[in-house]
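Just one protein chain is left out here, and the rest sit where they should.
Labels A and B are assigned to the chains in the order they are written; within every chain, residues are numbered from 1.
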Amino acid sequence: METTQYGDHPLEDRIAALETRVRMLEDQLAVQQLLNRWGPAVDIGDSAAAAGLWTDDGVLESEISYLDGPAGVAAMVESDGQQALIGQGCAHVQAFPLIAVDGDRAVATGYSRVYLHQDDDSYAVWRVSANRWEFRRTADGWRATRRTNHVIDGGPEARELLRGGLEP
Amino acid sequence: METTQYGDHPLEDRIAALETRVRMLEDQLAVQQLLNRWGPAVDIGDSAAAAGLWTDDGVLESEISYLDGPAGVAAMVESDGQQALIGQGCAHVQAFPLIAVDGDRAVATGYSRVYLHQDDDSYAVWRVSANRWEFRRTADGWRATRRTNHVIDGGPEARELLRGGLEP
Partner (left out) sequence: METTQYGDHPLEDRIAALETRVRMLEDQLAVQQLLNRWGPAVDIGDSAAAAGLWTDDGVLESEISYLDGPAGVAAMVESDGQQALIGQGCAHVQAFPLIAVDGDRAVATGYSRVYLHQDDDSYAVWRVSANRWEFRRTADGWRATRRTNHVIDGGPEARELLRGGLEP
């Protein structure tokens, strides 16, 4: 084994490198966990939990909706439409995404599905979508700043969202 | 760069902090991996592998079953009902969950789906459920102590399970 050279702080350099690597791993898992809160929040109708995932300037955009900020999210969760889905039995399931963390910003790209309970106790796959989620590190931890969602229907919009996740 | 103060052990403090953080990451991945063994174990009919995920006092409860300990799990896997599902072609797929680790305990909250192969080679989505999994660190690693599962049917039981995962 080489002599440890305390004068050059080689151990400190290795510790600093580890701290950077561990923070990157923690950030990836934190973003995953934040993303995984969305489905339960909207499926139980917890508008505060759903709104709390977003920055004040957060935006959710899909081909069927545009939600502006936490207040817009909360209003969607409390809407008659969403309450009807909850009463029917709905599951908004995010697939395990691609995640890219860059400093205090992160992007997650992946699929989501909405399953709906049917009268005969079967389930319909109501929506299968492509998603681009953008996040920012805030004083309170990671928050979502933008979700762009488009149903996968053979058109170019969903493909464009997925393409963004494959970029280097 | 500041002088490294070996007398105060600042490097040792940083190492200790890293050890705690790395263990938290390892625990989260270990719980994920344990959870991901359940589906394959029950879908191939490996009753020993399915039973081996549980503590001796482990319990699985759903609106259609109550399994008591590893022996109860093994009996379910070997039952005529489960064997019929396996012969038909079944896939018990856990979605990527919310995970909270607290010392030697952990909770995972999320969705699961059971897909069933049909005679015309299509697939039915037979069950979409909410799950709360509880885990304990044992001398042999993480094991499941309780799974509470309820089909998402518009009723309050599934929502209550998901709500638990959103708590701070």
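The rule is simple: a contact is a pair of C-beta atoms (placed from the backbone, for glycine too) under 8 Å apart; a residue touches a chain by one contact, two chains touch by 3 or more.
Remember, it's a predicted structure, so these values are computed and weren't measured experimentally.
Shown as candidates are B:V22, B:A100 or B:L166; the residue that touches the absent chain is B:V22. Listed for chain B, the residues touching the missing chain in the whole complex are 6, 9, 11-12, 15, 18-19, 22, 25-26, 29, 32-33, 36-37, 39-41, 43-46, 49, 86-91, 93-96, 115, 117, 121-125.
The missing chain lies against chain A, touching residues 1, 4, 6, 11, 14-15, 18, 21-22, 25, 28, 95-99, 109-111, 113, 124-128, 130, 151-155, 158-159, 162-163, 165-166.
Throughout what follows, only the chains that are shown with their structure count from here on.
Annotation: 21 Å between the Cα-based centres of chain A and chain B.
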